[in-house]
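The complex appears here without one of its protein chains, the remainder shown in place.
Just so it is clear, A, B and C label the chains in written order, and each chain counts residues from 1 on its own.
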Amino acid sequence: MSHSPQPGRRIPDRLTSPAARALKSWEALLAVVAVTIFLLNAWASPYFLDPWNLSDATFNFTEKAMIAFAMALLIVSGEIDLSVGAIVALASTAMGVAMGMGAPTPVLVAVGLATGLACGAFNGVLVARFGLPSIVVTIGTMSLFRGISYIVLGDRAFTGYPASFAWFGQGYVVWVITVELVIFAISAIVFAVLLHRTSFGRTVYAIGNNATAARFSGIRVDRVRFILFLLTGLMSGIAAVCLTSRLGSTRPSIAAGFELEVVTIVVLGGVSILGGSGTIPGVVLAAFVLGLVTFGLGLLNVPGIVMSIMVGLLLIGVIAVPRLISKLRT
Amino acid sequence: MSILKSREVVLGGVIVLLLAAIASRFPGFVAPANLARVFTDTSPLILLALGQMAVILTKCIDLSVAANLALCGMVAALMDGMGVPMPVILATVVVMGAGLGAINGALVWGLGIPSIVVTLGTMTIYRGSIFLLTEGAWINAHQMSDAFKAVPRQVIGGLPVMAWIAVAAIAGVAVLMTRTPLGRAFYAVGGNPHAAVYTGISVGRTQFAAFVLAGALAGLTGYLWVARYAVAYVDIAGGFELDVVAACVIGGIAIAGGAGTVAGAVMGALFLGIIKNALPVVGISPFWQMAISGAAILAAIAFNARRQGPGRIILKRAEVRT
Amino acid sequence: MQPDPASRDGAVLSLRGIVKTFPGVRALDGVRLDLFPGQVTALIGENGAGKSTIVKVLTGIHQPDEGQILVAGQPVRFPTAQAAGAAGVTAIHQETVLFDEMTVAENIFIGHAPRTRWGLIDRRAMRDRAAEILRGIGSDLDPATRLRDLGIASKHLVAIARALSVDARVVIMDEPTAALSHKEIAELYELVETLKAQGKAILFISHKFDEIFRIADRWTVFRDGAFVGEGAMGDVTEGQLVQMMVGRSVDQIYPKRPARIGPPVLTVAGYCHPTEYEDITFTLHQGEILGFYGLVGAGRSEVMQALFGISQPAKGACRIAGDVRVIRSTAQAVQAGIVYVPEDRGRQGAVKGLPIFQNVTLPSLARTSRGGFLRLAEEFALAREYTQRLDLRAASLDQDIGLLSGGNQQKVVIAKWLATQPRIIILDEPTKGIDIGSKAAVHDFMSELAAQGLAVIMVSSEIPEVLGMSDRIIVMREGRIAGEFAGAAMTPENLIRAAVGIERTAA
Partner (left out) sequence: ETVRIALVAKALGIGFFEAANKGAEEAAAELGDVEIIYTGPTDTTAEGQIEVINSLIAQRVDAIAVSANDTDALVPTLKRAMDRGITVISWDSGVAPEGRAMHLNPSSAPLIGNTIIKLAADHLPDGGQVAVLSATTTSTNQNIWIEEMTKVMGDYPGIEVVATVYGDDLADKSYREAQGLMQSHPDLKAIIAPTSVGIVAAAQAVTDAGKVGEVNVTGLGLPSEMAGHVKSGASESFAIWNPIDLGYSATMIAHALATEAATAEPGATIPIGRMGEVTLDENGEAAMADPFTYDAGNIDEFSSVF
């Protein structure tokens, strides 16, 4: 356009380089925390630095972390899904029913994933289509989904999954690398690429920061939200396959309290609970930090509830300390 | 006004219908004595819902109320074991509950950490503290003094003291919400935090006050709970925080803050209380209970969303019609 | 610049050497300001000059980093909004800051409600006094109405009533007429006169020179957060003020260039909506700027948002370049080549929290990405191209858009839409709250777009702007088209008569 009266001054792209920014980031802080805890553990327990033990320790977080990746996207977009634990229970129950009808392993897996997707779609329709607030919708579906499991199962349990089904939760790919760890790693990469390298991911950030303006920018906000709920349902379905395979049985109380642990991982990973910011590498690191803390304390036979105090303190501390410091500085 | 009023009226209607349906299968359920029992049984939920309502009004959420309740209840039981007199115990639980609420409030106010994160953390910390206090041991009925167990059960005018405390709290919170500057500040801060600053209301301090109120009510309820069920251990009222939030949601307290009434919160709690109490009575398998309350929550929010009136109207013709 | 005198004689309120910095911005750089009883002081400056910031300092919302506030010569501090209120400073802020869920009366009195003997809020006294204040400003709003049931203009009246509900010595009005209709603006001017007569000191912030010259007694100009000058209104011309504001002279404000009007690109036929508008029918041509005039609340935004797929009409059809389509979502609108620069920049335009370049590329992601994967270099290139054309002022393209001043945010929003290379661009109050320099840039750009063959719809509530920029003007009133004017029929009288209705004579 030739006419512009002044060419306008040139605005630089960036003032701080991405590398400098990364160094000061939350992820860097988490990485330091993770390494510190790793060293502390190695120092405190002679059993810690054993590959098999470390491998066993990953079971403490792999399933929750798989869900946490999808949840991270959901929370970045300004929504939340508190029904994930219940979705796991319902998906597991559905697999149990399918097994009762003699379904082979591939069908079982398909049923688990399909149930997860269906639950995600149900949440997604209520939130995206009918515009209901996700926190209350999923508090409702959390009771509904698990309630259905209770109706189906009552005081019974499904057991006797086929031997080949055990592979997902108990199998090893090579040496100490478990199948679950591989699924965890693949989903970490997929979700990191999805959030940070695709235009879909960009729209997730835009929606999280200002959903109205995103809609006014030609983004199909409701569709993105729906997809995010679907993804969360799908990941819950995958987690259900892993957990059911690992436990070898289904009870309606399976995965109780998962939702809060998943949210804890996501928040510790630096995702703003208010939406709009956060990264997948942060979530991966947070999963490791939590896994290391619980495993390290477990080796010292610290009761679980004392660990959860530590996790609570860690959650508040890691978020509060930087704020406190910057507050004291001013 | 009319829209909001009718929301409570409709919820009241639903509760009456529910009672009628139960009565058709089991008339004894609506006998005054039994209704009084249901109300008493729902009192802890009502007390916590009143506090949670204040918190939700200010755009926050308190997931730590049940843990706060359990910790204060345990402390009350321990104090009773040491022979501390009842008035001191009562004062302590209220102050301690308020103090625990104040910790939440201070983190939200002072450091601006979102309430869901703060209370997710303090929820595990408070509950874990009970374990640290007792190493997980239970305190059972036989270890509690009779005076300690008697207070909530004492019947005055047909209702136990526990129920009267709930009635008093409903009245107190209702006056607080509608007739005091603090009560209006709860609504203002949740309705438009930005505007609240411009009107000289401190958002953080108001949220702090809401957490303190919720904490104090939780502390008091902690004592009542422990004394009524005559047992104290780490896990009491586990997961109760979600029932409390559900009661608020069913009662039409807007989760985004700024809207909702005391009547709504109380009826939301009663709705859940009636369902919980009625299921075993009418002979529906207890396994259905969870699914039913989930469906009720979904129905309630769908209903509340539908009740939102039309926004602005430009056409004169349309204005006349509505 | 003369050294700051301690406090001017007779000033009720003086500011001296006020500095306020935000991360990355020095919003106020040692400014001064004096307000005198019974006088209206106009505060003038470009977008981002720091006008609203000084209001926030005066009302206890921001604390200055340096400098003094003097009330009647005595230094004071306003740690909270309440403290400022107690010292007799009250303000109508730029954004309406009220509570939708509360009643009109509660909104007026929140924070200082009358109490009963028991210390409880006296609701009856509150209602009565609210009604009284509202009557005083010529409004018959019912104090018991819930605020969310009111239109934007009525809300603004409530904000004004709120400012008057405290016994203030200093009344600040930050662009009070931006959201008001013609009639209400006239009433506001009367109110300002009354307040003046009561001996109150008034600080009046506006970008509209006609009203500044009409009601102000004194002027103060800021530029880039610094004090430039002050004086009596009678001693200055519009040109001088503009010169001081922008640091250069701006000669032509409406640079409308003749453009070749081509074939119709958009035909809207019989759009109806149950509550918002009815029977909207018009045609838009290539290369044309079609003005939409009306009083605020006439429903123009609703119609435009229906065209953009935000909402759907109950009846009616539109034809874009020959194809009949129903636009069901904004994504479809963008695909069809229709874009919309919204009126409410903060809520609908800028995605605060995302950097400038990401705001610009948001609707063009399909173009800057490959196979769904982002390409940052392309994004920066696109963003740079369009922001430079609009003469954006920013530290870097990676800066959060939320840190920009209103006018610069608007430029980013416009850049975002231009980057999609649309066929039809709808600009809803594109220069609302924009300073005169940026305004010229926006107008210039509009004309250039039309010259290039774009079809432009411009919604505006400013008569000089619609008259100066449009080839044709449609006037809306209460959800209907009240008239269409072209050529010689485009006169202020005709527009106003159509906008307010035939039964009224022009205001």
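Quick note on the criterion: a contact is a pair of C-beta atoms (placed from the backbone, for glycine too) under 8 Å apart; a residue touches a chain by one contact, two chains touch by 3 or more.
From a predicted model like this one, the values you see are computed outputs, not experimental measurements.
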Contact list for the unshown chain, restricted to visible chains: A, B
Sole contact to the chain not displayed, among B:Trp109, B:Phe148, B:Tyr198 or B:Trp225: B:Trp225
Among A:Ser25, A:Asn60, A:Thr198 or A:Ser277, the residue in touch with the chain that has been omitted: A:Asn60
Residues in chain A touching the chain absent from view: 45, 47-48, 50, 52-53, 56-57, 59-60, 154-157, 159, 166, 169-170, 246-249, 251-256, 294-295, 298-299, 301, 303-305, 308
For chain B, the residues touching the chain missing from this view: 26, 28-29, 34, 37, 41, 131, 134-138, 140-142, 153, 225, 228-231, 233-238, 276-277, 279-283, 286-287
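Everything below uses one rule, namely that only the chains that are shown with their structure count from here on.
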Chain-level touch network, classified as line, ring, star, complete or other: complete
Most widely separated chain from chain A, with each centre as the mean of CA atoms: C
Chain centre separation (chain A, chain C; CA means) in Å: 42
Euclidean distance of C-alpha centroids - chain A vs chain B, Å: 30
Per-residue overlap in chain B, given as positions that touch at least 2 other chains: none
Chain C residues touching chain A - in the complex, by the definition given at the top: 308, 310, 329-331, 333-334, 339-340, 342, 347-354, 357-358, 362-363, 365-366, 368-369, 372-374, 380, 384, 387-399, 416, 420, 444, 448, 452
Chain C - residues contacting chain B, complex: 59-61, 80-85, 93, 95, 97-103, 106, 110-111, 113, 119-121, 123, 144, 146, 148-149, 151, 273-278, 297-299, 302, 478-480
Touch list for chain B against partner chain C, complex: 1, 175, 178-181, 184-185, 187-188, 191-192, 194-202, 258-259, 309-319, 322
